[in-house]
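Excluded from the complex is one protein chain; the other protein chains are retained at their positions.
== chain A ==
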């Protein structure tokens, strides 16, 4: 009785509501026509205002006609032979019959084969209606679904089979000649949103559900699906097979379109397209003969009114985008490849040629630069129309902007270099043209990682400081780390005491192989020269990038010599500065050559490239130098022309002698502690962890005036780098010679435990290496009794767990005897 009441109420309300608001479409049509003049003609083959809102459209099997269905609307329109003209209305089902006036269609499908003469529609009230096209009336009505039917599909193999997907979660199979549904498939979800028959397998179909699953069913087995995919987060809204049935596309409220290899039972999507709005429709483009299709059209549920055509090989940018609809798109149908029929909620029906539409990929910028951690730059650029056009090079003092200006410089240089590519092949490790583009990879610090490894392996970090510095300086020089070399050399000289220095000057126990000639000249003369050249180096370094750019027309060897020249002077200058103001070294960056980090390696890159031409290049250098000075050094270098690199070495030596003489004559004797301190500070400032840590370790006996945590951080990060590069022996050596804190952090043999509950015993699994372990939240700190989270460590001896901060406080901040004992009451083990 109750249910009957309800039914009556429902019917009553239906009739109440049927006094529908007489909202006319004239205004909509008017706005539409004005719009049509604006931009529709640009993309549109035709557009057509229907009498209501179109929810769905379906073409006839021969693609000459199509049916549209919507609220109080069911019409058949003809697709003309001449595609430019809008369709002609052939038949209007909803007019006339007053009783049927309240029909609203969620979906329409045209039958095929012997059901070609029938239309199938479904309503929001759960009715499946069959319409005879010739008679123009409803021939049967099935009302088994209690809730709205969202989708119907007609089988291509058994043309009397119809499937309906309904809000009640059921999918029903009907033979429209019978009075009842023949099968019911229950998908364990609230609502079935879409159903499609497989175009290749006669018994298979796929249903999309509200809970985000997409399930493949077999018509002959209604108990459980043959495949269940967790396709979407949230509602899955639409599915579509490719015309050959090999792939399935699904879309949903989570703004994604996923492509599934449905026949191979793979549970993971083979491709995912992420869009900007919830996707309500997805349709594969029909393939050209024998071609696999790879385009699909999609539209969004709300927010975005455009139709996007995606190429699944490029899932990030739509291949084409149609923007002519001014309301949400409700139906999509491909008529043929490239021709798409669509309708929107305001009742506009349109046909468009997709390939005429806007393509985002053509208007996106395609120049890009990327920077890899091992020091190489890759960039791609369009072919520049004007090769003389160069972006301005910013010259600022900070390192970051220097690097960026170098990138700009390289970029600007690159189109020009195309012509010179054969002459300077080593500037670009790879360079290949990609269809109107140039893609190049260049390495500006080719040896940094090699250098780092070698230096880490061979630095001497203990023993007598003089010899160690000397040795390290030589190592650094051999590996091309000139900055580090300068640092070590300077430390070496600083570490000698004054009379030792004089003795050294006299006795020649600093035995660089080619230093004899240079030392034969008076030191006064050289210091003179050094000052002059340092003055000169400012101009040179400022002009370096100009020269880099402009010299692309010159031979690269000249460039390299120019630069080498510049470098040496810069080094000498910096050393001068250092000896004068050891504490203000961190300001050394200002006004000095740009691009400090890669100075040495860039030099070597250019430098050794040009060995073939080094004679001429070197003479060039000599000319430029002797113009100013005419020094004996130049002459001596000239005499050693064939051994070019050795010559440069001798030059370098001479600079240090200059510097030394400066120290000896001008500057007051500097305190070694200050020198070491400022060296380390400078290394920290320049984030040269390796040199800084090495210097610190070598001079660790001195009372260095840097806050303890900063030093620990320095060592810590050096050890971290070493471990990352797999040099565990070196790392262990550093740890062994470092402070308590670092030692404690790294040398403990930590235990690792997961998920053990309430085990009173300490864990002794000895698994982990690193300082940070993640333990289960269930454990509690042995010290403060709070749950363990964050950085956790364990006692050395007994393995009790605790927060690192707690244990650190216990072991380090307490100076009594007690602090060596495990904090756990009753444990009593000496843990530290």
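Please note the rule applied: a residue touches a chain if its C-beta (ideal position, glycine included) is under 8 Å from a C-beta of that chain, and two chains touch if they have at least 3 such contacts; residues count from 1.
Simple rule for what comes next: contacts and distances are computed from a predicted model.
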| item | value |
| --- | --- |
| Hidden chain of the complex, named as in its UniProt record, picked from "BON1-associated protein 2-like", "GPI-anchor transamidase", "GTP-binding protein" or "Phosphatidate cytidylyltransferase" | "GTP-binding protein" |
| Options A:64, A:117, A:182 or A:224, residue touching the unrepresented chain | A:224 |
| Selected from A:65, A:172, A:232 or A:295 as touching the chain missing from the view | A:232 |
| Residue of A:78, A:125, A:335 or A:702 in touch with the missing chain, whole complex considered | A:125 |
| Candidates A:117, A:188, A:336 or A:370 - the one touching the absent chain | A:188 |
| Contact footprint on chain A, counting only the chain that is left out | 2, 5-6, 9-10, 12-14, 16-23, 27-28, 71, 104, 124-126, 146-148, 150, 167-168, 188-191, 193, 210-212, 223-224, 228, 230, 232-235, 237, 253-254, 267, 278, 280, 301-303, 755 |
